[in-house]
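Apart from one protein chain that is not included, each protein chain of the complex appears where it belongs.
Think of it as A and B in the order they're written, each chain with its own count starting at 1.
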Amino acid sequence: MASPETTIPADLLPAPSAEGGRNYLNARTGIRSWIITFDHKRIGVMYLVSILVSFLLGGIFAMLVRTELLTPQRTIMDADAYNRMFTLHGAVMIFLFIIPGVPAALGNFVLPIMLGARDVAFPRLNLFSYYLYVIGAVFALFSIAAGGVDTGWTFYTPYSTSAGTHKAVVSIIFGVFILGFSSIFTGLNFIVTIHKLRRPGMTWFKMPLFLWGLYATGIMQVLATPVLGITLLLLIIERVFGVGIFDPALGGDPVLFQHFFWFYSHPAVYIMILPAMGIMSELIPVFSHNRIFGYRFIAYSSVAIAILSFLVWGHHMFVAGQSPLASMIFSFLTFSVAIPSAIKVFNWLATMYRGSIDLKTPMLYALSFFFLFGIGGLTGLFLGALAVNVHVHATYFVVAHFHYTMFGGVLMAFLGALHYWWPKMTGRMYSERWGRIAVGLIFVGFNLTFFPQFIMGAQGMPRRYYNYAPEFTRFHRESSVGAYLTAVGFVIVATYLLYSLFRGRRAPANPWGGATLEWETGSPPPVENFTTPPEVHDPYDYTDLEYDPAIGGYVRKRSMDRSSPHDAATTA
Amino acid sequence: MEPVSHEADATHEHPSRLAHHFDSPRQQAEAGKLGMWIFLVTEVLLFGGLFCAYAVYRANHPEIFVYAHKFLDRTLGGINTVVLICSSLTMALAVHAAQRSRKRSLVVCLALTLLFACGFLGIKYVEYKQKWEHGLLWGRLYRPVTHEAGAESVRATAPAATAAAAIDSMAGAVPDTSPVAPLVERSTIAPPPAGPPGLAQPRSADAHHDDEKPPNNVQIFFGIYFMMTGLHGLHVVAGMVVIAWILVRASRGEFGSHYFAPVDLVGLYWHLVDIIWIFLFPLLYLIH
Partner (left out) sequence: MTPTILAQTTGSFWLPPRASTASSNVDWVFYFIYYISVFFFLLIVGLALLFVLRYRRRPGARPSEAPHGNLALELTWSGIPIIIVVAIFVLGFRGFMDMTIAPANAMEIKVIAQKWKWVFEYPNGHVDEELHVPVDQSVLLVMTSLDVIHGFYIPAFRVQLDVVPGRYNKTWFQATQPGEYVLYCAQYCGKEHSNMLARVIVHKPGEYETWLRDASDLFKTRSPVEVGQWLVKVRCSSCHSIDGSAGTGPTFKGLFGHEQKLRDGSKVVADENYIRESILEPQAKVVAGYDPVMPTFKGQLDDREIMAVIDYLKSLAK
């Protein structure tokens, strides 16, 4: 660690990873060293670039949708184009961005380091997962060129088995099928890594909670995604060979498709949110400089959510024609899954109590999560209540609900984590000022985009509508303006992050004062993650971390005696 | 593989088979085993969806399954079951041989496993061919040769129109004057009009059979049959490819008591393929 006596500017000091600044980014150069790498860090970076490109794509589709909706009738495109646009927006955002997002892009990078390991359990499988992602994306996006798909990301039958061209529909479904396997293998990798590659001394309950989140997510990925796989396979077979399993004219049942589809897609939304909640469990304690409150409860609640998420898929089908008994059971179970989420939120709040809160950009994202996921989660109560669901199902109320949870929850956490681990991954600091400006814009823009949609939906505005009743114009306009504002926020984020890669201040090993193992190694880390094997300690104990202005980061005050974090004596 | 920084690892022994991110061969073997078991779980869930579809349709239309399964050749299916079980046995023996560094045994057992698998596929080919010749296929291709020709020669095409026709004829082909047909709800899956699927034939068409009249929608059974056995067959083929690869490596002497994990893990996969068939066989062939 740099000595506090020197006053050499931090950006002239060698990057704290040893060996003269050699780290995973510059250890080997050339395209080949990237595309056939087995290094989880490089794979994580490749994933990150890919999913951010997907996010850009999905975002462009969103902007086009919102622009079309500025007027009740045609604005910039016809109905066919619009229907394809919202389908693509949903499919790209869900399958190419949000589901892989946190686990593949950030988890891949951070998980082994947090465990004190040198890599994930199956590095080659990891690279294979990445290529499955790319191939899946290619197939899915090829559908755009092949004539477009307008089924909605949910592909309900019989519309999806009869509409559009074979080329377009089969390619997007096949693409999603392949993406599913990318997801399965990532989950499998993480589960085995967490089971087998923990550093000696790191018991389950000494793991950072982000890893509990990734673990529970992995369980869900492994159990739920194969069902999506067979569902999509059945869809392709139905379409191409006319098997008739979903076709009433051939004795099939179109609603059976919905059961199969939602059996995966409901756990899928928890696959999205659990890693995000794991991130919250890292950001809040670090930026409150306070041990996490209720560790075990948060850990168990992740597992509880993973299990319960498999039992509630029918709440997407309350008005599909399923029996009232089934609806009743699903409604009841749906409310049960709200409880573990509530437990987490209260525990995070309690973590802030009597803490020392630092409003850096990652923390601002975490605070936004409280607000936005709070609304998203609470509006889930409306949707789980049967009588209300009948009225708001398939309206903009649902659209607003899932955007508040997926965007306001998952995306905010993702951005917070991106800003949190950016110094670790890139070795650079970004502009804190611009970071805060962007959070503010995104926060305000997001609310402006989606809150009016709750009102519209409750008033009866159905979703997936190209034309709409003139009474809703005002809400749609507000929503579209909000979307533009939010987009500006994202552009700002992209700009300063890219800028930081070239001109950012060099990052210290521990810019934020985190106590998890990734902050014990350099920014960026060496190829093998640690130059000396790290010692396992309490991941939420900040008592002997002190800020050193000379390097602009935190150091451990005492290099000895780290294993007794409860030692009360501290010297300044 | 990336060059490992060996300075830090100078104190470790690295047997040649140990990957750089594992601390010990035992950790590596355990990780591989756990990984394979998890992968098998995903396979179970993949097939699970099909088993679920089977269960739903059988519960709602038992008559279709009772009628249609008779067209499956129980003998051939039984032989196939025995063949696969034998292949599992030889696979297990192969693992055993690998653990004891018995290279020749290993190679022979792997080859036998492949042979049995070929036998399985061969018998499946015969069965599929029979079905094809008798027109016992899925969806609209269901054209059982035992029925009279006659009106079967026409083909419906567009599914939308077919569904439309189906419902319209349900609603409209009522001889009495009341336009709202009395509702008879037996199951949630409504049968299309009588006759080959998709055709809205007037009710006055002749009945085809003097003896047992087949139930509607027999093609659903064959759709499920082909999907389940087809997906299973694909997994058999994939397994054969992997076993062949292991066979090549075994003949090069790569496996022994110090390192047999790939044989072990492939064996696990192969046993799953076998177990899935053991469930498929009675469910499809042995319905009472």
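In the analysis below, contacts are C-beta pairs under 8 Å (C-beta built on N, C-alpha and C of every residue); 3 or more make two chains touch, one makes a residue touch a chain.
The structure presented is a predicted model; accordingly, all values stated were derived computationally and were not measured.
The residue from A:Y295, A:Y365 or A:Y554 that touches the chain not shown here is A:Y295. Contact with the undisplayed chain is limited, among A:I455, A:V481 or A:A494, to A:I455.
Considering the full assembly, A:M352 is the residue among A:M352, A:A417, A:A483 or A:V527 that touches the omitted chain. Contact with the omitted chain, checked across A:A163, A:V303 or A:V444, is made by A:A163. Mapped onto chain A, the footprint of the missing chain covers residues 72-73, 79-80, 83, 150-152, 156-159, 162-163, 248-249, 252-255, 288-297, 318-321, 324, 327-328, 331-332, 335-336, 338-339, 342-343, 345-347, 349-350, 352-359, 367, 370-371, 374-375, 378-379, 381-382, 384-391, 393-395, 455, 458-460, 462, 464-471, 570.
Keep in mind that, in the parts below, only the chains that are shown with their structure count from here on.
Chain A and chain B have Cα centroids lying 35 Å from one another. Against chain A, in their complex, chain B makes its touches with residues 1-2, 4-5, 8, 19-22, 27, 30-31, 34-35, 38-39, 41-43, 45-50, 52-53, 56-57, 61, 64, 138-141, 158-160, 162-163, 165-167, 188-192, 197-198, 216-217, 219-220, 223-224, 226-227, 231.
Chain A meets chain B in the complex at residues 27-28, 33, 37-39, 112, 117-123, 125, 158, 161-162, 184, 188-189, 191-193, 195-197, 222-227, 229-231, 233-234, 237, 241-245, 247-253, 255-256, 260, 321, 526-528, 531-532.
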